[in-house]
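The other protein chains are all here in position, but one chain of the complex has been omitted.
Showing subunit A:
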Amino acid sequence: MKLRTELRNREREQYDFQWRLLAALLFVITLFCTLVARFVYLQVIEHQHYQTMAETNRISLVPIPPSRGIITDRNGVVLAHNYSAYTLEITPSKLENIESTINALSEIVEITAKDRRRFKKLADESKDFESLPIRTRLTEVEIAKFAAQSFRFPGVEIKARLFRHYPMGQSASHLIGYIGRINDKDLDTLEQDGRLPNYKGTNHMGKFGLEQSYEAYLHGKTGYEEVETDAGGRAIRSLRQVPATAGNNLRLTIDIQLQQLAEKAFGDNKGALIAIDPATGGVLALVSRPGFDPNLFVDGIDPQSWKELNESPDRPLNNRAIQGTYAPGSTFKPFMAMVALETGKRTAQQGMHDPGFFVLGTHRWNDDKRGGHGWVNMYQSIVQSCDTYYYQLAMDLGIDNISRYMAQFGFGQKSGIDLPGEKIGVLPSQDWKRRAFRKPEAGKWFVGDTISIGIGQGFNTYTPMQLAHATSILANNGVIFRPHLVGFIEDSATGTQTKVEPKPIAQLPFKPANFDIVKAAMVGVNKEGTAARVFRNSEYVSAGKTGTAQVFSLKGEKYNASRISKQLHDNAWFIAFAPAEKPKIALALIVENGGFGAQAAAPIAKIVMDYYLLGKQPTEVVQIHPGSNNAEPQTDGEEVLVD
């Protein structure tokens, strides 16, 4: 019975299948008829129309690249702009022998060895049919000379192009960034984002700094011109033009005079400084020394300059402000004090006796002051930068508390500043150590690890940006703004201005009284503490904290600047804000291998704040003497107790 129904089913299925196959055949025929209908429409009915279009496909669309947005500082001083200039360009695919052509050209216009090297590098990186500049910024005489002989040089043309120029040169180069020629990788990204059509006719795009991060705003919208061409592709007349829309302008929060003053104050020292307006998060100055000239990159950098910049041990292309990570040293202490107050592990009055060292098991951590600071409470611990207080505090808090609270100040996290490539440094935690070390036993957290973190040594490293951000949050009683360099974006067509970061992003849930305690102690630093000498006779009340961070660990040796090479000298730190009661500027700065914070870093902070708050130019040329050994107490050190 079952077998029979199955057989019947089988037959029915077969029968049904043949019908369905017929339906499918009809479906296919319908599809093909649709195609035939479309072909008849295009090729018979509308043939004339398309015939003309194909002929006038000689009407070619010539893209009109937009003019790139201009970057100015907060007062409207131009930091990046465009100018029009004539270039001599070669299309390699149209030439048989590039070398001999260049040689012949060099008899008419000046072509230096540097030009040749740069051209060769460009040619290696580009496709053959692209038109590449061999000489930029031709003079009128040179243009006339070439024009007279241009018939000798098929494949070589003079073109008018817009060039990017950075009038400030080395100044603020890390934040402004630069544009460079679009390479294959850029093309891929542009295509991914669907932005490629808008880059037809454009050869450059932002590669670094704000030029990179605001590329979408700065670039503008490409227009096009319908040009009628003859069969050989030469333009006869213009039929229609859709003009390009210029890119939007950026108005920065940077004060370029402040920036240049700060850069000058660094002298030949390496380092970084970030000054922030705590009330808005707007960055007033962002210094990374040494700098570089972004103009080198615009026409394609020649290999030699590139090599020099890239291989220099001073790493000038590195933006130390957001990419350099350093142990914060004693500038970490005010934040440790905030954690202590917030967790209730310390009150402001609670004190301890500092014998000059801290002992745990067989380890001994020395204070910077031989013999100790005596009786210290929180205020004194910050003003005198007492290490022992923080060794003990770190142990009492434990690493979990420290990492949880420090994260709220932005340590170990991106500040979110509008620059590409920001590093996060290391905010140590048990979890971090487990991941950082491959072997389980090495990845275990020891109480001993916590001790030196209390004074900003040990595993923790942060960017100067993070320190400036944290100082700004502290100055602002816990109100957090995202630090930003661009104040507003100005629409080039309508002139409407869009604020980039109008509102605070968060508010730390800390007690205002606790902020007051720590801030008062920081005022004490500049009044009667480690930075008092620098800030005496100041016309405003400022708050600060010095830091002197070890670059490497001196195992059982005393730090003696004259005996170790410059790269191993201590890093000098200073964080500050002013005026103390209603801060208008908060900053963090580091002088690499500068020695003592009070001596190498604090004077730069003074110059910056004097200028910003009082408009005062520095009266004397500041001389920083790194590594002399009489001002601040000895550096913090850890040594193994030998009994």
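Here is the rule we use: a contact is a pair of C-beta atoms (placed from the backbone, for glycine too) under 8 Å apart; a residue touches a chain by one contact, two chains touch by 3 or more; residues count from 1.
Simple rule for what comes next: contacts and distances are computed from a predicted model.
The chain not displayed here is annotated in its UniProt record as "Peptidoglycan glycosyltransferase MrdB", chosen from "PadR family transcriptional regulator", "Peptidoglycan glycosyltransferase MrdB", "RNA polymerase sigma-70 factor (ECF subfamily)" or "Acyl-CoA dehydrogenase". Checked against the full complex, the one of A:Tyr50, A:Tyr83 or A:Trp375 touching the unshown chain is A:Tyr50. Where subunit A meets the chain that is not shown, the touching residues are 6-7, 9-10, 13, 16-18, 20-21, 24-25, 27-28, 31-32, 34-36, 38-40, 42-44, 46-47, 49-51, 53-55, 57, 61, 63, 188, 191-194, 196-198, 200, 222, 224, 233.
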